[in-house]
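A single protein chain has been omitted from the complex, and every remaining protein chain is retained in its original position.
And now, chain A:
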Amino acid sequence: MDSLVRGRANGDVLIRAMQPTVSARVLRSLALSETTRMARVHTLPVHSLAIDRALNRFMLSAGADTSIQLYDLDCSETAVACAKQIAPKQQVPSGAGHTRLVTSIEWYFADCGMFSTGSFDNTLRVWDASNMTEACRFDLEARVNRHQMSTTGAHMLIAVADESEHVRLCDLASGAFAQSLPVHGQGTNAVAWSPTEPYVLATGGNDGSLKLWDIRQADSQLQHFSAPSGPNARNQSPVRSGTQHAGSLDKKVGDMFFVKDGAHLVSIGIDHRLQKWLIAGSQSALLFDLQISVSSSSSMVNAGSAKSLQATYTSASDELTAGSEVAFIPNGDTTVAVIDIANGTQMALLDGHLSQTLCAAWRPGHLELFTGGADGNILKWCPPAREMLSEAQKRAQKDTWSEDES
């Protein structure tokens, strides 16, 4: 780092060359925010977090207590003893909406007027964010694990991963199911729309299978990701294949997402395996397979019992971290892993929760990460350099040896 800075001062190093080092340094330094904290409103585990994409300002949280909370992240009040506290601005109280735990929550991609929730009470609900009332409901007759709406704007379909044998596409325009994709298995746990191809959908099953679909075609399944063959297999460790290990639940796909270019797909298993696939036409190739290292200090927290996890992915939208593609992955113990997706390395392990981590949300443009856990807390992470500690806090962080102990 020092040599880079010296080189930059001499004009030998281009700013582009400095970028990855700087961004890695910033991301590695992520720590619990000492100046802001989220109010404790969830009494039970927080399963899902979402930050709106239009303003990057409003955050939704939902979890096992069935309530939905809406926070304004720019608006905080000074709570007792120095730290600011962000309290929810609006909420759907417990029991008023869903009747079982809410597994996933998502903002409408274009504005902050609407959001959708999926729940174990077999419904997918769409909400009006301005007055927190239910606008529309889809009854899926199976527990909803995850849902996602396409961000391309070409259609109004919400793909729903549930415990049934189909992935259903709910059409917001008509209020009915548009299509069912037969996944043949023990249900699906993850769905992801391609950010570039509006009709391409990826699904991850409870049995660990990854599938790619084109929803326009009658025979809509494009690909079934399987064990790599050929020169693309860089990782030497034994690599699982969805088809080979079908049925073993610990191979379950925890979450998946497309990389921004639409050509790469990243899947995260609940066994702490992260895989990046290259999608090229009808062929797919495994780029790397990374075993996320979980810290040993939190080993007494029961890892792996989390049935789902919700990772978050960011790329290049912040000034300081431009150029890096990073995923934040809750590990199901007390930690959240920071993974560099570009080259498949683990950058940091954020240990802050007191029980299982379940979800994470990155706030682009602010260098802020929010994570939710089974302890009902939502934690805010940011680089410590950005924080201004108050005098009292500085005083509290000083050593206080008494004089006679010298």
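Some observations on this one:
We adopt the following convention: contacts are C-beta pairs under 8 Å (C-beta built on N, C-alpha and C of every residue); 3 or more make two chains touch, one makes a residue touch a chain; residues count from 1.
As a working rule, contacts and distances are computed from a predicted model.
Not every chain of the complex appears here, and the one that does not is recorded in UniProt as "UV-stimulated scaffold protein A C-terminal domain-containing protein", selected from "Putative exosome complex component RRP41", "UV-stimulated scaffold protein A C-terminal domain-containing protein", "Trafficking protein particle complex subunit" or "U6 snRNA-associated Sm-like protein LSm6".
Here the missing chain is touched by one residue of A:Glu34, A:Glu165, A:Asp214 or A:Asp271, and it is A:Glu34.
Residues of chain A in touch with the missing chain: 32-34, 37, 40, 43, 80-83, 297-298, 300-302, 334, 351-355, 374-377, 379, 389, 392-394, 396-402, 404-406.
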